[in-house]
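One structure below.
All protein chains but one are shown in place.
By written order: A and B. Residues from 1 in each chain.
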Amino acid sequence: MSFGQLPYDLAHLLGGAVLLLSFVLLYQRRISAVINAFATQGALLALAAAWQGYVQGATGLYVTAAIAFGAKAVLIPFALHRLVRRFNLQRGVDPALGIGVSLIAGVALASFALLVVLPATAGQRALAREDLALALSVVLLGGLMMITRRNLISQVIGLLSLENGLILAAVGVAGMPLVMELSTAALVLMLAVIAGVFALQMGESFQSLDTESLDTHRGEGE
Amino acid sequence: MSILTGLVTQLLHLALILALAPVLTGCVRWLKARLMGRRGPHPLQPWRDLLKLLKKRPVLAENASIISRAAPYVAVGAALLAAALVPSFARGMLFAPFADLLLIAGLLALGRFAMALAGMDVGTSFGGLGATREMAFAALAEPALVLAALIFAILAGTTNLDVIIGIFQEGALGLRVSLGFAAVALLAVAVAENARIPVDNPATHLELTMVHEAMILEASGRHLALWDFQASLRLTLWLALLAAVFLPFGMAAPGAGPVAWVLGLCVFIAKMAALTFALAVFESAIAKMRVFRVPEFLGAALLLGLLGAVFLFVSTGLS
Partner (left out) sequence: MMPLPWIMVFFPWVGALILLALPRLRIAVVVNIGCAAVSFALALALFTLPHGEQGWTRIDALNLPFVLLASFVALTTSIFSAATLAAEGFDHWRIRAYHGAFQVFLGAQYLALLSDNLGVLWVAIEIATLASVLMVAMHRTPAAMEAAWKFFMLCGFGIALALFGTILLYSAAQALLVPETGLSWVALKRVAARCDADTLNLAFVFLLVGYGTKAGLVPLHSWLPDAHAEGPIAISAVLSGLLLNAAMLAVLRAKAIVGAHPDTLAVGPLLMALGLASVLLASLALWRRRDARRFFGWSSIEHMGIAAFAFGIGGPAATLAGLLHMIGHSLVKSAIFFGIGRAAQQKGSQKLADISGLVASDPWLGWGLALAIGAIAGLPPFLLFASEYAVLNAAMAAQPWLAVVLALGLVVAMTALIHTLQALCFSAATPDVAPAGHGLAVLVPLWLHLAVALLLGLAMPLLFSSFLKAAAGMIG
């Protein structure tokens, strides 16, 4: 398969759209915009998984797509919006690194992912290689978001969008055993539940979800 | 024979663009008004304004130099030349061999340069403010445009717009991630270059929000007519460029007959209508950005273009 054939192109394009939304996540300044962008990324991921299911003829991927949509495009954003409203959070995101610098770092990471994956997977089909490179870029950008945000919800969204990249990688490799995709998709829910419990706990203890307030309790508390 | 058809198509294209440009601006304005629940001015109103202004004598400040007199003509000339190069309904026009994307970018830059100089010429604060903002935005928008041109060039093997459109028309390239990124980047640049919301409000006269308007605040009479016409030409040029590159179907091939031209013309009008509607909806749906956020916006577009170029470069270099 190569360019010019619809299955390849659409899969590639959907992967690129997920990557684009990772950048959009880094660019946002308001919490509700971040949550909405994350919901869109989840929907696109579900679409990508469903398309791969159609192309590879693997019906298990439709289940993964349904779980991804239900969890990441509906349930988790809904819960996060409720959390924001409940604690009446200040609406800004407060990045630790400026947005321009984060975007530049994001492009550097995406290029790095490309340069690492493409030579290392030289023996495989072009579609699989580029999909892996795209997926690794999404993973690294999720990691960047985790590092450069101080707000707890942004950190959680960074972690969840990192998982999005993993799901993208898993659905891209044809013939991946179903246990991988289903477990990844289902574990996302577990992570989200635990993160939600944390957020509630922290909100009650600290009256804010800024993780900088945790810094003083780091280490020996000296 | 081919030179003759080339000449004919070029002249027809020029006439079309000249006639269409103010109508396009009028349509956008009318659609925005309708979407906001107003009746809106007639779509042909810009033509009426132009003709009215052309008959009037411009009033210049005492210390205005030759720049204030010459700049409108330079800007209109550059815009017209650039518009002549971007194909609308047929490829293979007379000037097609010169239709280089970088040349078009340069002509647009020339027009911007003339506008900025005219703004600064008389020494008013508004003019200087508008000129500095415009140049600051351009410093980020132009590299984004060049990167998009780079992406097209890697894919098509040349920066000639005509050839690029031909190759895209064949569809052998398919949908590509880099093209998607280039599209997003180009859309952002188009919004910035044409002084549309969210970068600049074309209808405002509040100093905090003016960019484009600030530079032509001093113009009057036929100079103002030329500035307005220049803005309409640039908008038409950008919409035609976006339609030609990302929606290349329907364009008549080089050397085709009048039937193909008519078909191409109908498709072109349809594409322009669709893009105009999209622009009107987009402008009505979002709010204008704060001025110091615009560099972030354009910087993001630049980085997207860079990313698309890197993707393309590495994947074609390695496969």
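Keep in mind that, in the parts below, contacts are C-beta pairs under 8 Å (C-beta built on N, C-alpha and C of every residue); 3 or more make two chains touch, one makes a residue touch a chain.
What you see is a predicted model, and the numbers here were worked out from it, not measured in a lab.
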{"item": "Which displayed chains the unshown chain touches", "value": "A"}
{"item": "Among A:Leu83, A:Ala110 or A:Leu132, residue touching the chain not depicted", "value": "A:Leu132"}
{"item": "Absent-chain contact - pick from A:Ala33, A:Val55, A:Leu75 or A:Leu191", "value": "A:Leu191"}
{"item": "Where the missing chain touches subunit A, by residue", "value": "116-117, 119-124, 128, 132, 135-136, 139, 142-143, 146, 152, 155, 159, 162-163, 165-166, 169-170, 173-177, 179-180, 183-184, 187, 190-191, 194-195, 198, 201-202, 205-206, 211, 214-215, 217-221"}
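We take it that only the chains that are shown with their structure count from here on.
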{"item": "Centre-of-Cα separation between subunit B and subunit A, whole angstrom", "value": "36"}
{"item": "Subunit B - residues contacting subunit A, complex", "value": "171-177, 180-181, 184, 295-296, 299-300, 303-304, 306-307, 310-311, 314-315, 318-319"}
{"item": "Complex contacts: residues of subunit A adjacent to subunit B", "value": "3-6, 8-10, 12-13, 15-17, 19-20, 23, 27, 99-100, 103-104, 106-107, 110-111, 114-115, 118-119, 122, 126, 130, 134"}
